[in-house]
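In what follows, a single structure is set out as structure tokens and then discussed.
All protein chains but one are shown at their positions in the complex.
Chain naming follows the written order as A and B, and within any one chain the residues start at number 1.
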Amino acid sequence: MITYLLCFVLFLVGLFGVLTKRNIIKIVIGLMIMELSLFLFFALIGYVDSGVAPIIVKNMGKVKFVDPLPQAIVLTAIVIGLATNAMLMAIAIRLYKKYNTFDIRKINSLKG
Amino acid sequence: MDKLIPLYIILPLGAAFLIPIIGRIVKGFQKAVTSLVFLFLVGMSIKFIISGVNEPIPYKIGGWEPVNGIPIAIYLVLDGLSVFMLCIINLLAFLSGFYAISYIKKYTAENNFYALFSLMVAGMNGVVLTGDLFNLFVFLEIAVIASYALVAFGIEKEELEASFKYQVLGGLASLLILFGIGLLYWNTKTLNIADISVIIKTSAYNKFLIFSELVLIAGFGLKAAIIPFHAWLPDAHSSAPSPISSMLSGVLIKAIGIYAIIRLFFNMFAVSHEIAITITTLGILSMIIGSLLAIGQWDIKRMLAYSSISQIGYILMGVGIGLMILTSGGNKTIAALSIFGGLYHLVNHAVFKGLLFLSAGAVEYRTGIRDLNKLGGLAGKMPVTSSSSLIASLSISGMPPFNGFFSKLVIIIAAIQGHYYWLAAIAIIISIITLAYFLKLQKNTFYGKASDKINNIKEVPFTMCFSMIVLAVLCIALSLLILPGIREVVMEPVVNAIINKADYLLIL
Partner (left out) sequence: MTPIVKKVTQLVVGLIFLYGIYIITHGHLTPGGGFAGGAVIAGSFILLVLAYGSDVLKLRKREEGSSVVESTGIFIFLALAFGALFIGTGIFFTNYLPKGVIGELVSAGTIPLYNIAVGIEVAAALFTIFLALVIYKEEVLK
């Protein structure tokens, strides 16, 4: 139970970063920390008491495996997170070249 | 027949990854291949509609059969609602892609545009077809990441800022959706939508399910731009290039937002009355606030973006009234009428909002101005653009005999028959306000005195005219869907697929 609460605390740390920081790169890093807390949550879901890693080797008897499906979900979600972060970083670099600042308070030419 | 189902995903993906390889060598390859692929998919969808999909057709990827009665493959399910959405998505993709053949000549990297466009449509097709929760998330991410890149396509200041805001909020929405999927997997130990529906039906209604329903409403609501999650939409839809604006506002927010809410809340969850009231309240708030914010805008595309929020509220209200009647055990025919109204408004809004964005893009292509104060008097110089824009504006305001009148009429009649008189009154008032700001748009853009800067304006090139004329003809032709003969063929399978929950479980 305590591990799920720690995942939630990590999510709140990331949310704090997105909401309060002024630098664009720090906002992006806050978003990455939120994603990481979700991956931890998924890895914790599939835990079975006294289970081993779900890999089949030759000459194995009856063993209890940990659930492998959340692990596959986390691998796919990591790749999706990579694509999202690459897009954000590319846009952040081009924003700096156009506006000459990383401060989010000065990038407000769209209003209303 | 069911062997053709994965072609909806294979063909756009193949086109998207063939274009960077061959497009550098053969000029004009990318335009031909995208138009042909989407035309073929539209033809296939219309054939599916005419032959009638009364039962869901499952397709197990990889050929893995169920083991001990538990489904282990990823399913692609084609039922009435899916084929309806597929037809709209591919039709608007074909017309926008055809329009973009002339429009994109202003930008430099033409190859990347068509590849990203095909990728976005492949993602949307996948979201609508899939029967597996995590597969829905993966295809949703494919579509959305391609749209982030497309919004920032011409690399100006406003477009980059709009894309950044869109990405941060979209990323938050994806995290919420993934969290909801995690909670559902924790409860039910399976990812198949039909299997989860069976398990939820037989288990008690605990607090985890209510929490996961609320998280999923928040996540998909952020994608569909319902109030209070609408903050990214005016910037993103007004700064994108015009064919992309019409795709985003016409199909993307419906295919990944409204479709997902309908599929999960009608076919999967056992919804309580309070959640139905929540969904309807969000719809009404979107309707009111979207219209009121649209009145004061002086930029064409920003006004159209705010009006999108308002019309999505109409669709959500129609669907929500149906959900409220179903969960309180009311008359099923009134619920069917309300859902029919909501879905009819969905297809109408895709057609006329797409047409409005395309005509705004045509005005910008020739004059370079988007401010309503500076435009005027274009009706004589651009006849095709102004007449199709007039047809679209009259449709969206609900004038007979165009299609918007009939869909709003069905929603209002269903609200009155279900004894929700206040909702019907609000719908009528918001329709009058919609007429007000669209008349402002028409008068300031096309009629009135022309200023000096815009004197030598010609009509737009052929491909742009073709798309606008086809959509304008569809605006008038879609009002035929209200007639009893055509309605049975086209809309009955759609509404039956949503209301009869037990039909979806036939795929197991």
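Convention: a residue touches a chain if its C-beta (ideal position, glycine included) is under 8 Å from a C-beta of that chain, and two chains touch if they have at least 3 such contacts.
Everything numeric in this text was worked out from a predicted model, so none of it was measured.
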Worksheet, complete the sentence: Where subunit A meets the chain that is not shown, the residues are 53, 55-58, 75, 78-79, 86, 89-90, 93, 97
Worksheet item: In terms of residues, what is the contact footprint of the unshown chain on subunit B?
Response: 3, 6, 10, 13-14, 17-18, 20-21, 24, 59-63, 105-108, 154-155
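We adopt the following convention: only the chains that are shown with their structure count from here on.
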Worksheet, complete the sentence: Cα centroid separation, subunit A vs subunit B, in Å, comes to 28
Worksheet item: Can you name the residues of subunit B that touch subunit A in the complex?
Response: 134, 138, 141, 145, 148-149, 152, 155-158, 160-164, 167-168, 171-172, 174-175, 178-179, 182, 185-186, 191, 234-235, 239, 296-297, 302
Worksheet item: Which of the residues in subunit A come into contact with subunit B in the complex?
Response: 18, 24, 27, 31, 34-35, 38, 41-42, 45, 69-70, 73, 76-77, 80, 83-84, 87-88, 91-92, 94-95, 98-99, 107-110, 112
